[in-house]
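Of the protein chains in this complex, all but one are displayed in their positions.
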Amino acid sequence: METPEQDDLPPLSLAVPEPEVRPGDRPDFSRVAIPPAGSVRRPPIDADPEHIRDLAFTIIRVLNRDGQAVGPWAEALKIDPEGLKEGLRHMMTLRAYDARMLIAQRQQKTSFYMQHLGEEAIACAFRRALAPGDMNFPTYRQAGLLIAGGYPLKTMMCQVYSNDADPMRGRQLPVMYSSKEHGFFTISGNLATQYIQAVGWAMGSAISGDHRIAAAWIGDGSTAESDFHAALVFASTYKAPVVLNIVNNQWAISTFQGIARGGSGTFAARGHGFGIPSLRVDGNDYLAVLAAAQWATERARRNLGPTVVEYVTYRAGGHSTSDDPSAYRPAEESAAWPLGDPILRLKNHLIAIGEWTEQRHVQAEAEIHAEVVETQKEAEAIGTLHQGLRPSPADMFEDVYAEMPPHLLKQRHEAGF
Amino acid sequence: METPEQDDLPPLSLAVPEPEVRPGDRPDFSRVAIPPAGSVRRPPIDADPEHIRDLAFTIIRVLNRDGQAVGPWAEALKIDPEGLKEGLRHMMTLRAYDARMLIAQRQQKTSFYMQHLGEEAIACAFRRALAPGDMNFPTYRQAGLLIAGGYPLKTMMCQVYSNDADPMRGRQLPVMYSSKEHGFFTISGNLATQYIQAVGWAMGSAISGDHRIAAAWIGDGSTAESDFHAALVFASTYKAPVVLNIVNNQWAISTFQGIARGGSGTFAARGHGFGIPSLRVDGNDYLAVLAAAQWATERARRNLGPTVVEYVTYRAGGHSTSDDPSAYRPAEESAAWPLGDPILRLKNHLIAIGEWTEQRHVQAEAEIHAEVVETQKEAEAIGTLHQGLRPSPADMFEDVYAEMPPHLLKQRHEAGF
Amino acid sequence: MPRMTMIEAIRDALDVAMGADPKVVVFGEDVGYFGGVFRCTAGLQAKYGKTRCFDTPINESGIVGAGIGMAAYGLRPVVEIQFADYMYPAYDQIVSEAARLRYRSAGEFTCPMVVRMPTGGGIFGGQTHSQSPEALFTHVTGLKTVVPSNPHDAKGLLLAAIEDPDPVIFMEPKRLYNGPFDGHHDRPVTAWKAHELGEVPEGHYTVPLARAVVRRPGRAATVLTYGTMVHVALAAAQESGVDAEVIDLRTLLPLDLDTIVASVRQTGRCLVLHEATLTSGFGAELVALVQAECFWQLEAPIRRVAGWDTPYPHAHEWSYFPGPARVAEALRQLVEVA
Partner (left out) sequence: MPRMTMIEAIRDALDVAMGADPKVVVFGEDVGYFGGVFRCTAGLQAKYGKTRCFDTPINESGIVGAGIGMAAYGLRPVVEIQFADYMYPAYDQIVSEAARLRYRSAGEFTCPMVVRMPTGGGIFGGQTHSQSPEALFTHVTGLKTVVPSNPHDAKGLLLAAIEDPDPVIFMEPKRLYNGPFDGHHDRPVTAWKAHELGEVPEGHYTVPLARAVVRRPGRAATVLTYGTMVHVALAAAQESGVDAEVIDLRTLLPLDLDTIVASVRQTGRCLVLHEATLTSGFGAELVALVQAECFWQLEAPIRRVAGWDTPYPHAHEWSYFPGPARVAEALRQLVEVA
């Protein structure tokens, strides 16, 4: 046949992507191309995906270095200064909450915790674009949806403590919240499974001639999972009213995003294989996140179908309380992250537009801290993982089925309940 | 919050894609945009995938209506007229083989058969781009790889008949061939599972500093399966030396390609989400298939990584002997297919370049028919599904493990062997 | 009463359910326009529209995952996996998600979904169109698993499954689709219209889940079985001359242990029969339960007859299938133990 003499070629070798830096190296984000705030166009929501491909390879940014909201995405934003101040408070509350829960975990009041440090803007801002009845299918790193959605902090704590006021009756790992009322689907420990469920939920809404939309959430690393593909296939085929959010915080436990992303420049690009309009957004810019969320949710609401949105951010903390990131990345990498801190950036914006001051910020910080501490006391007064009022183990046999079948009744009896 | 009053909007509804025509309608392929042969550029094999995106949205064609091979892909082709005549013979043999096996199935000499009608060029031409030692991970519709690879037709028939000379000992469904020597991985009945295995095999070759490459095969409908995604993630991450072939024959049993493809224009476009160079090729044009295959396999051999290649073709027959396509598509659709018949097109080319005549073609047809019939007689002389020499059922217990464990020994004994 | 094949009965159940409840939606590969490769959904798209009965991409995880989302939304999806052999890509969604949704959300989100799948061999389908993976479901808490053995039960059980508040795996023995098959593959095919259980009431009725039924009363031994093997067991009882009581379990989980125990305590001998591979099959659980509950009444070791522990081999289908000869022999041996 006509094949080349293969032995003339050099032998094959396997390419295994590596991050630019490892512990001991100097942090380097020079590869992250950051366009100036306001520089990216804002197409109409019904634009042909093929004509807005560039939006998956850039970063939509609204807040510039001076704290000004600039450009077309800023102009289209629907939010007033009160809303922004509320947003700031949500993010600050989440950060304070995280800090307290981390300590509580170290004090063994709970077994486990996962924080949001550096990623607060994403869920907090996105939540504003949703309407009552919409449903999020979150990962473990979207507690901001609950806080911004008005879910009681105390109930969140009770869940983390698995105490008697935990609505999940101690059955779920800490942070695996659930609240139908607050549009927050029960979190699964299994990655990506809920991405396709979100699409199914949205299809259900469309089948029913409803108005409600769904939001799917996934991490950069988890886009590699197969259910991510299932979701994109179904969403694009049936034009499901769903926003397909990807939180690219650069890391999946110890694995850098290059392993999941493969050869494509971005995660947003995945949408292009399916003809789904895709945006890439500054995840540390509250206003940019909100602007993108409003664009994408409006598409869904107007039955224009799914949107992929990649939020570029950085997981400043450990993956979870079981993780020590200094083993696989330079400790200073977080500080070198070029997109800054989401809380600081929104604060600076509010100051820049004359709606906020350093002093009010310090005061708000103190208030929030006090409130979180107070709430924590109340939650702990009920109980923590090993102390106080906790759900009865008898409850362990409930809710396996709507009605307890004989073999479970028998086992509960055998267990002594 | 700032969300629109959703009740002002019309209710959502579900989009369920439908083919343009159904039984009773007039076949219509006007939507299939067909660029003239020779009109698509041929980039260097190390081109930046981002710069050759257009190649996933067009159709690379070499043979024009006059049977001439034209354009840059024709010029780069490595094949001589003898090779082309051989290729013609491979396709004609496959077609004759299919015809005989379909009849054999109707005569209940076997339980099941799957034909290739209209798709003969793809596997037959692709096989020429491979070197000894390369490995295909085929679906059930790539028997052309075996025929073009010199695998004995008689052995194929024995497999279909599950007779005593079936190398698979009657264990596999008809057409689920396997031949390591001929670079043909054992076919799985489960769709898409082998796409990622091909990537793994290629990674193994790269890890070992070998020269061998892999070719993965999948149908249009099966690209929806999750293992398709797994394959693209792994292939793009590790730049595996693999060609990722997609045979788009427009149908997946009764389901038209629009259900699998979703919103993207083409299946080749899937590669773009991963930064994988992607070609879309006229699958009924032997020369175009070979040209694309040579481009993609050379990429793999030179350690440049994976290539996605979509072959645009039409499944002219039923999905399998269990299927009657007239229930879901117009019977005349096949005749209306605008890319013509692969055998006819290569024949016309050979005539156009003075290497073939109508007379020689008729003669070849007769020869091939006689040869296939003769071979079939030999195979049937050994046995068919219900008659003659067949593998012993005792053999059913072999090869579950390398060594038969006690519980299987016991069962074999119990079974009376 | 109309006589139906099992295919028609299943289609009828879907029709009744879709007619009564707009929340019932039906989808899967080739399920919409064409009506399914076994035609169980034929006509439903034409009748109820393509947003209530539709084709899906070939992605079983997507089918079940989307179904879970719809069920959580408030619909009652009935999804089809084209062959039980192809449920594995959906296994994670079934086990990790559908089965645990109610539990982990403490009842806030639930999954009233039915996953239908043709199961079992006997059609020369080879390794990938013949499997009986029920034991992979019965080990998963939160699921219910149903295997009908005739048109009457198929319709009634399917309606009960659709109305059930929890996820139900509904396994349809494909070799029974067109007739009551007793394992005598070399005899003429019989049709459901000649069988009393081919009589299927019109309109709505249910056969409750978790209830077994005695198909043949007997005093010498008890046969515990389900699906296709019910008919094989009946033939074997007849042919062996052993007066066996044949119990059709119908629902494997939750199991009707009372009916089982009552019978074995009477007969003192028990044979467990299924088509799935032996080791770690559902038969093992049946043996474990029966020996625990009936230990003092047992006069002989409980026997299992099952598919061999090999993949289902295409050409050797009838050597693999636990047919009436094997079952009859086992029954004879069982009653001979003194």
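We just call them A, B and C in the order they show up, numbering each chain from 1.
In the analysis below, contacts are C-beta pairs under 8 Å (C-beta built on N, C-alpha and C of every residue); 3 or more make two chains touch, one makes a residue touch a chain.
This structure is a prediction, so every number in the text was calculated from the model and none was measured.
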Chain not shown, its touching partners among those shown: A, B, C
Residue among A:61, A:128, A:171 or A:301 touching the omitted chain: A:171
Residue in contact with the excluded chain [from A:153, A:252, A:287 or A:300]: A:252
Among B:61, B:169, B:211 or B:261, the residue in touch with the chain that has been omitted: B:169
Residue among C:36, C:57 or C:89 touching the omitted chain: C:89
Residues in subunit A touching the chain absent from view: 13-14, 16, 18, 22, 111-112, 162, 166, 170-174, 176, 188-192, 221-222, 224-227, 252-255, 259-260, 262, 322, 327-328, 385, 390-391, 393, 395-397, 400, 407-408, 411, 415
Residue ranges of subunit C at the interface with the undisplayed chain: 61, 85, 88-89, 91-92, 95-96, 100, 103-104, 127-128, 135-136, 138-139, 141-142, 253, 276-277, 279-285, 287-288, 291-292, 295, 298, 300-304, 309-311
Touching residues on subunit B - with respect to the absent chain: 135, 137, 167-169, 171-172, 176, 178-180, 185-186, 188, 190, 193-194, 196-208, 214, 226-227, 229-231, 233-234, 237, 398-402, 405-407
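Rule of thumb we're sticking to: only the chains that are shown with their structure count from here on.
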Farthest chain (mean CA position) relative to subunit C: A
Whole-Å gap separating subunit B and subunit C, where each centre is the average of the chain's CA atoms: 36
Length of the line joining the C-alpha centres of subunit A and subunit C, rounded to whole Å: 41
Sites on subunit A at which at least two other chains make contact: 203, 205-207, 226-227, 229-230, 233-234, 237
Where subunit C touches two or more other chains, by residue: 51, 56-57, 59, 61-62, 89
